[in-house]
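A protein chain is absent from this complex, but the other protein chains hold their places.
What follows is subunit A.
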Amino acid sequence: MVRLITHNLLACHVRGCTSNNFPLVFKDVQLQLKEAEYNPDFLRGFMPKLEWKALVDTAKSLNNQSLPDQAPEPQAANEEFLKILHHVLLEIHVEEGAMLCPNCSHVYPISNGIPNMLLQEHEL
């Protein structure tokens, strides 16, 4: 778990950390690839909500260069592109490691695929 679709929705939420707090940077990760169900409608519906550059950069940081730098319009997206997007968003799982805030350097550890995004008292 911690798929890139979820990663694309999560920003650092430490108090006062409001700029440059997204995307979180993966660190010391262990990856797993798991097959997921392909649903083009789901992908098209979700595309407008994605931060594309963050997704491309994060995928690259996990050694996946398959995404184009510019996203096509959801309705113009062809099958070939959607299959790639499907793989990147839903089939790459970060099982162990951490996510690091590029701004305040808060570390969100991931264990058994579940990220711990709780904050400590001084961060609330």
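Convention: a contact is a pair of C-beta atoms (placed from the backbone, for glycine too) under 8 Å apart; a residue touches a chain by one contact, two chains touch by 3 or more; residues count from 1.
Please note the rule applied: contacts and distances are computed from a predicted model.
Going by its UniProt record, the hidden chain of the complex is named "tRNA (guanine(10)-N(2))-methyltransferase" among "Ras-related protein Rab-39A", "Family with sequence similarity 114 member A2", "NEDD8-conjugating enzyme UBC12" or "tRNA (guanine(10)-N(2))-methyltransferase". Listed residues A:V29, A:L62, A:A77 or A:M117: the one in touch with the omitted chain is A:M117. Take subunit A: the residues that touch the chain left off the picture are 1-3, 5-6, 8-13, 22, 34-37, 39, 41-42, 45-46, 49, 51, 90, 107, 109, 112-122, 124.
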